[in-house]
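Here the complex is missing one protein chain, while the rest keep their positions.
Labels run A, B and C following the written order; every chain starts at residue 1.
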Amino acid sequence: MNIHVTINGKNYSHDVEPRLLLIHYLREVVGLTGPHIGCETSLCGACTVELGGKAVKSCTMFAVQANGASITTIEGLAANGKLHAIQEAFWNEHGLQCGFCTPGMIMASKQILDRNPNPTEEEIRHGLEGNICRCTGYQHIVNAVKAAAKATGA
Amino acid sequence: MATTITRPKTLIGKAIRRREDPRLITGTATYVEDIKMPGMHYAVVVRSPHAAAKIRSIDTSKAAARPGVVAIFTGQDVSKVGPVPCGASLPGLRVPNHTILATDRVYYAGHPVAVVVATDRYIAADAADDVEVDWEVLKAVADPLKALEPGAPAVHPQWPDNKAFDFHQEHGDIDKAFAEADVIVKQRILSQRLIPTPMETRGVVAEWRAADRALNLYSSTQIPHLLRSMVAQMLGLEENRLRVVAPEVGGGFGCKLNVYAEEALMGFVAMKINKPVKWIETRRENYLTTIHGRGHVDDYELSAKRDGTITGIKLRIIQDLGAYHQLLTPAIPTLSVLMMPGLYKTQNIFADIVGVFTNCVPTDAYRGAGRPEATHGIERMVDILAAELKMDPAEIRLKNFVQPNEFPFPTATGLIYDSGDYAAPLKKALDIAEYEKLRREQSESRKQGRLMGIGMSAYGEICAFGPSPATPAGGWESATVKIEPSGKVTVLTGTSPHGQGEETTFAQIAADELGVDIDDVLVVHGDTALVQYGIGTFGSRATAVGGTAVYFALQDLKAKIKKFGAMLLNSDDVTLANGQCIDNKTGASKSVQEIAAASYRAMQLPPNTEPGMVSTHFWEPPNFTFPFGAHLVVTEVDRDTGAVKVVRYIAVDDCGNILNPLIVTGQVHGGVAQGIGQALYEQAVYDEAGQLITGELMDYAVPKAHMLPWIESDHTVTPTPVNPLGVKGVGEAGTIGCSPAVVNSVVDALSPLGVKHIDMPMTPEKIWKLIRSAQ
Amino acid sequence: MIPQTFDYTAPATLDQALALIAQGAKPLAGGMSLIPMMKLRLAAPEHLVDIGRLKELNYIREDAGALHLGAGCTHYEVETSPLLRGKCPLLSETAAHIGDVQVRNMGTIGGSIAHADPSADYPAALQALEAKIVLRGAQSQRTVAASAFFLDTFATALEPGEIVSEIIVPVEEAGAGASYQKMAQPASGFAIVGVAARLRRSGGKIAMARIGVTGLAGRSFRATAAEKALENTAGSAAEIQAAAALVAQGVEANSDLHASAEYRKHLAAVYAGRALFAALARTA
Partner (left out) sequence: MKISGSQRLPFPPDQSYALMQDPEALARAIPGCESLEQTGENEYRMKMKMALAAFSGAFEGKVRISEQQPPSSFRLDVEGSGKIGFVKGGGVLKLEPSETETVVNYDGDVQVGGTIAAVGQRLIEGAAKSMIQRFFEKLAAS
């Protein structure tokens, strides 16, 4: 089946098998490396991308379902060589260690801040329910989201 | 050419942000799964659904007939490949033959029996489903206690008692200690099986270059060099024709400190099909077949005097080994024995280990590896003793600590504790918590019927693995430091960081030592073709051993810089500071960059000196290091549901000198998260038939953000004399200190109900049942 | 990780979708339940009909004293709809407990209830709300009560060829208060037990009590004995506790790794109490 999608501002058109998962489409067909696969039960969130302004788990979607949609991945956040405020905050606050969950974690953080520019610690933790990090204990991630909120609010 | 701005020595101890992060936060890092090669094939491993079964036959015809399937291999096909290695040796150890694919029998659910190779991962998955195995299902045993019972199913038929080894160690006069004791306390304490769960599962890409007889193996591993040596042996390859690359590695926590069947299997496949092949473990496979951690049943006895002085410790460990020995499986519980006295002085110890085979995936090193079990045990027992003697848990610890003037301190288990002030972090934690005020709050809350608990642990650990005689495969570490002709500095480390941030901390060391800008330093690791032989990253060793190797390589290099500098400055009295070699008489100077350039240009050489500016150092540590600390935890138990809420978490850790506080704090947080995971949530559960019923993230509760408390992290600093950096290691500290503090806190909360001990994980139902039976 | 092959159709209209479903195709809405099962090959539908994009199924509107939700509304839309938050806040509150942000962004109310997971959150609220579920087939349309819709573990009143097309919940009257309280399974977030309570006070008495329970048994249900015990009382703490204690009575409870039947029954009483107290506080 032929699909048309916009990914990080670029248009793509491919013929895909209906069963091709969106994550495999992004990684194998389009050639991205940001969204990762950490589980098959839709719990780890490493594959999180933004689809039509909403954070979704790209491992729990078929590429054909995204036909016509606009997708942003971690690769699409930095603009003109400048990191997104959330990326910058994860870096400054040491919000990552092994980095494998990080692209999904940043996309989920973006969803939090898009909907609530000034979240509390509890709201941040609740907003990250769909993403697992095994390295950081989340505290520096919480700090990063707060710092990004402050940076973008300022 | 040399544009570097020199600056004073300030980087060590600074919270500078990590140099590895730009690629990680932009999604451009290269993990194994990101590696693509022309002609890449995909492999799927067919696994046993049974924990114990004979293989009557395997029918691959249907799978092989699928278009796109290029090869299928079963146990018979790989019979020439050597077994999965066990690197640990113990007297009398029984070592089952661990072939990379099962041949006639399987020993645990998930056991690999065949591999299907196809041009596409979707086709490979379809074909794997088509492989038909005719099983004769056998009785399995998953519980180590049941495995020891007479008549239990034999995991390996040749050893019907299911014992892999017995290990004994004792010191002092344990009988006298117990005979003369005023009080003896006993408790069985469980450290449940845990699943390490790095977010990146394992994965391998193998590429065979037939004309060169060379194999490139990309694997998500913590030990690229050791893996190379062992896989070369398994495959019968010359070691120098096997290149192992650990690309970006998405967490390990010990489970990638191993050599797995699939690593050799993919090498075998690539050589057979003469094409690159990729295998990526699914999470389900990761849970079924990558090592688990812990798996102890520990029987403790403590003897003490009325005043709280601990006089002796007895420990009997039943270690659930699983069906095989992976790289270090049988060695892990021996670390528990080494650590069993904790921070306390007692010289009378008695320890037995029984290593038990079960029809489960092997246990092996998981964050802390043997030391969390021991620390959990001793720190629980000290609290049990304190309760028995009606002493304050802080007081009894302070009474028994090794004192600062007693270092180096020989322990009853044969270690030499390097340095410490064990009371300092405990006192600091008590201060931060306002301990006395907290106890008053607790007695008030108890009057209102609330269940508030205060618990602490004072932990020690064995880190910086370690002196080679005491470490399988060697415990040294290597470093090469090169100043390139342009003046840029490259550090090649034999460690293999996968989240610990050594690209930053080692650059801090190099920049400070050479007085160059940190942006001019590049740290390279994880590729056996680029880096001299090394050991790897595990056992909180990377900075303390690998960083020290870097340090010494830098010292050699500095001497060489000075030689060249003296020659260029025509001086016999030079100093190297701030990136400049200065003639102490004239004040004239040459920058490190200028000197490096001259060393390569070699127009003139100092006497007995080679051109170039490269130094390699293999550092053998004279001892382990022994970090320590104290964690204090305030909990509140919901009387109605049994749910535990961690209200406050205070961690005061002493890991010696701190090179980068941001990174150290991150390590503590992550360690604590895994400790809380064990204390409250995580447990690998096998049913009676050996089925892993926590087989996905659906049922195995890795803590999420909302399940963890805010961690108040602080430090005391007691440098180690073992290495010139004074660093002890911090990777495992949080985990080791955590679980006993949390359990002690919850037991304290329930102590008014007469509760004396709770095993992990402290699930709401378990706590509710305790509350209910008390009422 | 890799699903089996299937055909995929994304029809432009509901009628086209229903025609295909009548021929045996499986509807795909948000996919949050179905796709993970397909990836594990526990489900292998031969033909998927994507109804997740149908605008016809995506609406929340008020009509004749009731709120009508298209089955295609995502949990996030239910959670944040100003209309629902104002007039049927229990449903929004419940939606906020489902899964995680990403799941709520994609998962739909129709898909969730058609799946009928015994630990799903919505059924508790829909039972307490005495919701009506509209089922449509290619040639049929019928409306069943929530109590008649959820039959058993993964079993509903849906006949082959039918889909959930609409959910109808009442506009809460003045004096009403409601709450959903849940103990979540720590790994998956599913309800070990979840209780939705709705109360209306009138003249110092509890005029109406509705209690929906999920997670406890193979199917969600209304705890009618507890409701009756509470109605026409003043809603004192003792009366609420006594009513809450009835919620699990006589129920054959589920048990699994995370909670035994006995503990689940205990939790049902505890969470019923909590939901009732919270609901009562909101009636003020």
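Going forward, contacts are C-beta pairs under 8 Å (C-beta built on N, C-alpha and C of every residue); 3 or more make two chains touch, one makes a residue touch a chain.
What you see is a predicted model, and the numbers here were worked out from it, not measured in a lab.
Asker: In the intact complex, which of the depicted chains does the undisplayed chain touch?
Answerer: Listed by label, the shown chains it touches are B, C.
Asker: Considering the whole complex, which of C:Gln23, C:Asn232 or C:Ser255 touches the chain not shown?
Answerer: C:Ser255
Asker: Of B:Asp77, B:Asp129 or B:Glu620, which sits in contact with the chain we cannot see?
Answerer: B:Asp129
Asker: Give the residue, chosen from B:Pro49, B:Gly68, B:Gly82 or B:Pro404, that touches the chain omitted from the document.
Answerer: Once the missing chain is taken into account, the touching residue is B:Pro49.
Asker: Quick one: which of B:Phe253, B:Tyr287, B:Tyr300 or B:Tyr366 touches the chain that's been left out?
Answerer: B:Tyr287
Asker: Check each of C:Ala19, C:Ala43, C:Ala96 or C:Ala207 against the chain that is not shown and name the one that touches it.
Answerer: Missing-chain contact among the listed residues: C:Ala43.
Asker: Contacts of chain B with the missing chain: which residues?
Answerer: 49-51, 109, 129, 284, 287-288, 687, 689, 691-696, 698-699
Asker: List the residues of chain C that touch the chain left out of this view.
Answerer: Missing-chain contacts on chain C: residues 26, 33-34, 37, 40-45, 114-116, 118-119, 152-156, 185, 188, 190, 218, 252, 254-258.
Please note the rule applied: only the chains that are shown with their structure count from here on.
Asker: Counting C-beta pairs in contact, which chain pair has more, A-C or B-C?
Answerer: By number of C-beta pairs in contact, A-C is the larger.
Asker: When the C-alpha atoms of chain A and chain C are each averaged to a single point, how far apart are the two points in Å?
Answerer: Spacing between the chain centres: roughly 29 Å.
Asker: Can you check how far apart chain B and chain C are, centre to centre, with Cα atoms defining each centre and the answer in Å?
Answerer: Once rounded, the distance between the two centres reads 44 Å.
Asker: Return the residues of chain A touching two or more other chains; collapse runs of consecutive numbers into ranges.
Answerer: Only 17, 19, 37, 40-41, 43, 129, 131 qualify.
Asker: Chain B: which residues touch two or more other chains?
Answerer: If we look for residues of chain B contacting two or more partner chains, we find 121-122, 282, 284, 697-698, 702.
Asker: Chain C touches which residues of chain B in the complex?
Answerer: Those in contact with chain C are residues 121-122, 125-126, 129, 282, 284, 640-641, 643, 681, 685, 693-694, 697-703, 707, 763-765, 768-769.
Asker: Given the complex with chain C, which residues does chain A contribute to the contact?
Answerer: Result: residues 1, 17-19, 21, 37, 40-43, 45, 48, 54-57, 59-62, 64-65, 67, 108, 111-112, 127, 129-131 of chain A touch chain C.
Asker: Going by the contact rule set out above, which residues of chain C touch chain A in the complex?
Answerer: Going through chain C, the ones touching chain A are 1-8, 10, 28, 31-32, 35-36, 38-40, 48, 50, 52-53, 76, 99-103, 105-106, 187-189.
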